[in-house]
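With one protein chain removed, the remaining protein chains of the complex are shown where they sit.
Chain nomenclature is as follows: A and B, assigned in order of appearance, with residue numbering initiated at 1 for each chain independently.
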Amino acid sequence: MDFELTEDQRLLNDSVSRLLADRYAFDARRGYIKSAQGWSQEMWEKYAELGLLGLPFPEEYGGFGGGAVDIMMVMEAFGRSLVVEPFLATVVLGGSAIKYAGNEAQKGEILPQIVDGSLKLGWAHGEQQARYDLTDVLTTATKDGSGWVLEGAKSVVLHGDCADMLVVSARTGGDRMDKEGLTLFLVPANTPGVARRGYAMRDGTRAAEISLSTVKLGPEAVLGTVGDAYGIIERVTQAGIAAFAAETVGACEAAHTMTLDYLRTRVQFGRPIGTNQVLQHKAADMLIEVEQARSMAMLAAMMVDEEDAAERTRNISMAKVGVGQSGRFVTQNSVQLHGGIGMTEEYAVGHYFRRVMVFEHSWGDSAYHLGLLADQVG
Amino acid sequence: MELRFTEEEIAFRQEVRAFIRGNLPAKTLERMRLGYPPTKSDVVTWQRILNKKGWATYKWPQEYGGQAWSPTMRMIFQDENMLAHAPEVNSFNITMIGPVLIQFGTPEQKERFIAPTANLDIWWCQGFSEPGSGSDLASLKTSAVLDGDHYVVNGQKIWTSTAHHADWIFALVRTNPQARKPQEGISFLLIDMKTPGITVRPIISIDGSHHFNEVFFDDVRVPVTQRVYEENKGWDVAKFLLGNERTGIARLGKSMARLEDIRELSPHLRNHGAPLLDDKLQRERVASLEIRAKALEITQLRVVAKMMQQSDGKPDPFSSLLKIKGGELGQDTSELIMDAVGPLAMPQWAKELDLLNRESGENEPPIGPDYAGFAAGPYLMHRASSIAGGTTEIQKNILNKAVLRL
Partner (left out) sequence: MDLRFTEEEVAFRKEVRDFIRQNLPARTRERLRLGYSPTKQDIVDWQRILNKKGWATYKWPKAYGGTDWSPTQRMIFQEENQINHAPEVNGFNITMIGPVIIQFGTPEQKAHILPRAANLEDWWCQGFSEPGSGSDLASLKTAAKRVGDDYIVNGQKIWTSTAHHADWCFALVRTDPNARKPQEGISFLLIDMKTPGITVRPIISIDNSHHLNEVFFDDVKVPVANRVYEENKGWDVAKFLLGNERTGIARLGKSMERINYAQELARDVRQNGKPLIEDAGFRQRVAKLQVQAKALELTQLRVVAKAAGNSDGKPDPFSSVLKIKGTELLQDTAELVMDIAGPLAMPDWAKELDLLNRESGDNEPLIGPEWAGYAAPPYLMLRAASIYGGTNEIQKNILNKAILRL
């Protein structure tokens, strides 16, 4: 048991924080969102320069050889600044899929391009009917000579509009809810038959609906083993949950800090509103929830690389619930304690609130994961 | 950063667990498992067993019989004790007066008190609160007037837990009523409960048990040599005492034990014709408490790790967080057990069921099942978790003052 950061981690943390302090003020972020693609290419290149895009990948592919804790730190910093670049989609989700399932050729080709910032990935797994069920996949892949033909549609693919390559899950066998019969495919976004409609999410990040009609792929497009992708899908999702949980903690922390500042400076009835004990205690409750959420995000980070699948799944579900519930509490109250200004688009608190809302509704909300955990009680 | 336990830590956990299994008296185990408070003799016996092993005073400095355990090991030890349904050691002895004497005591005081305190040959109680002085402790009025080499103590303490068991009491008294600030006129005295002029009156709490008391002082003569630290500097001692070693404050193991207990109880408790935990909603309730316990466990480790680094010995204000969340979890897990037992938790069967009585030869068959007799007791008594030791509201004031600074 050890909570110390290594020297490298401290340096990394400092440089990320410094970069964001310089370049990611709330107004700058607004500018990035308003741009045509909805995020900053320049920042993306900065992340590449700092080595962030190679953080979790082995050094042989140009990566940093870091682990889940490094990702956690970076995501927390991203959460504090509400970063909108496709880091989660590319490095965490897409990158994990390659890392866990890719063969040498695939890793050798793709990972270095992620590291240098030239390739962005999209994790195209969710479907409109699926809600949170990882096995609810209707998209099909049928054998076509030595290759495959994909047919179907993927929903709320994070940064799917800008991805150069999509990691698509499809049924090569089994029925709608079966764990067996799922396969992952690497699909260059410009493959004929791939159509994308991009849009903004409620929190300003980008996503896309993707339709796949007669998308023809060669045999080399298969990522991992045919029919056996469920375990990988689960791990990628869990890596996503762990990273997003850390980001949520960063967002909660920042929202709480803003709220404290506001309580100190906003004057009503001739004194700062923070002199009202009822608001002090609410702020204390929020502090407690931020710290509890941080503990759970740490748990998730530690569990990402746990080999025991049952243990990993259980703990990450716990973290999802813990961070989700604390996140709701902290950000809802951040809005409340700001009064009217908390309701506005031009003020950051409402953006933290919505980022956390998107976390809650990604890969299973608190109720969903609580249900999964409940099934193991007894 | 590494959140998993190391191999040494896992081995240590095994060692502690095995020791408790091998040494905890069966009667004590059964009583605790059923939710009964430990009897005085349960606590004494167990503390002496631990003391013999060198573990009762593990928090103390090594030269006074402590252990060189890491914070994680301390936490493991506490959790394992509670998970195994062992009684807690007398914390007035171990967490309060022991460290105070080590820090502030004269050589004579140390010589006289430390060993019997460790071995629970002396049972201590804490005389701080008064009818008019709860959260605002510094306003206390019990007076001590110097008369030769004695103080003459007059006044009243209240909520004095286990005063009826106690051999000695450590008390805050007012030695200078004219001090500029109320904190500055207080001294810390050690008082033999057998001294003439002391009257203990029981207060029955809402669980029907006799846990705390009023203690009256009527011209009680206390030798000056029984004052700890300087006259009128008792507040410094009290601050040290209250801030000292608060990592165990969450009493997490106890809550975790209840989450295990519910699984054992489940087959006995039927709901819609099936064991309780066949009901998904009941399982969700358990799962959600487990999530809270997990978060608190990690937070506790973080606080402990931070305290290890700071050597200034100051209490971490985040221990208020542990107190608040740990107290809530104690309340909610005890409520879970009570709700699970349901209607059978409502009768006042405790006396008829009491294992003590049954052992003492009373042979009437019990009215209800064992597990039901004391299912409501912990729920009732746990309301005090957010009151005793600084109320939840006061903990939030502390967090505000130390961290939020609003």
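Rule of thumb we're sticking to: contacts are C-beta pairs under 8 Å (C-beta built on N, C-alpha and C of every residue); 3 or more make two chains touch, one makes a residue touch a chain.
This one's a predicted model, so the numbers in the text were calculated from it and none came from an experiment.
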Chains in view touching the one left out: A, B
Options B:Glu9, B:Asp236 or B:Glu284, residue touching the unrepresented chain: B:Glu284
Residue of A:Val69, A:Ala89 or A:Val335 in touch with the missing chain, whole complex considered: A:Val335
For chain A, the residues touching the chain missing from this view: 126, 128-129, 131-133, 136, 155-156, 176-177, 197, 199-203, 207, 209, 267-270, 273, 276, 278-279, 332, 335-336, 339-340, 342-346, 350-351, 353-354, 357-358, 361-362, 365, 367-368, 370-371, 374
Touching residues on chain B - with respect to the absent chain: 279-281, 284
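Rule of thumb we're sticking to: only the chains that are shown with their structure count from here on.
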Centre-to-centre distance between chain B and chain A (centres being mean Cα positions), rounded to whole Å: 43
Parts of chain A lying in touch with chain B, wherever the complex brings them together: 1-5, 9, 69, 260, 263-264, 272, 274-275, 277, 279-281, 283-285, 287-288, 291-296, 298-299, 301-302, 315, 318, 321-322, 370-371, 373-378
Touching residues on chain B, where the partner in the complex is chain A: 1-6, 9, 72, 263, 266, 277-278, 280, 283-284, 286-288, 290-292, 294-299, 301-302, 305-306, 318, 321, 324-325, 393, 396-397, 399-400, 403-406
